[in-house]
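One structure, as structure tokens, below. Some questions next.
Note that one protein chain of the assembly has been removed; the remaining protein chains are unaltered in position.
And now, subunit A:
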Amino acid sequence: MAKFLLLMNYGTTATCDTPMDRWAPEDVAAHIGYQQRLGEELARNGELVDAQGLSGPELAATVVFTGVGAPVVTDGPFPESKELLAGYWLVDATRERALEIAARASAAPGPDGVPLGQPIEVRELMSAPAASDL
């Protein structure tokens, strides 16, 4: 069985360009509730390996080793915060099912309950080769 990492970034989508911290509280609650229910469903199915939301861009930092002196640390917030990871799901499933789960995650509601349509990146984990391949 293969494992897939489903990655969700910050950023505006076709239906929403308001950052989440300016949403109505009930919209935020609906969004979080949707994601939690999805997580619970995946857990019940025995498909969930791990899922986490990450703290906001304000707390993010990037570190670069330059080869000279101390590593350079840049603290957030970053102007291009839409390129930052917001959270992930790690699921143990077939590729087909992983795409289906990603579609569900992308349909999480935004302001006024309109599906956000946040792009979800689906990446298969590297594993060992199949015996039949050798």
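One rule holds in what follows: contacts are C-beta pairs under 8 Å (C-beta built on N, C-alpha and C of every residue); 3 or more make two chains touch, one makes a residue touch a chain; residues count from 1.
Just so we're on the same page, contacts and distances are computed from a predicted model.
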item	value
Listed names "1-deoxy-D-xylulose-5-phosphate synthase", "RNA polymerase sigma factor (Sigma-70 family)", "Branched-chain amino acid ABC transporter permease" or "2-oxoisovalerate dehydrogenase subunit alpha", with the criterion being the UniProt name of the chain not displayed	"RNA polymerase sigma factor (Sigma-70 family)"
Listed residues A:Leu48, A:Ala86 or A:Ala108, member touching the removed chain	A:Leu48
Hidden partner interface residues of subunit A, rising order	1-3, 43-50, 92-93, 124-134
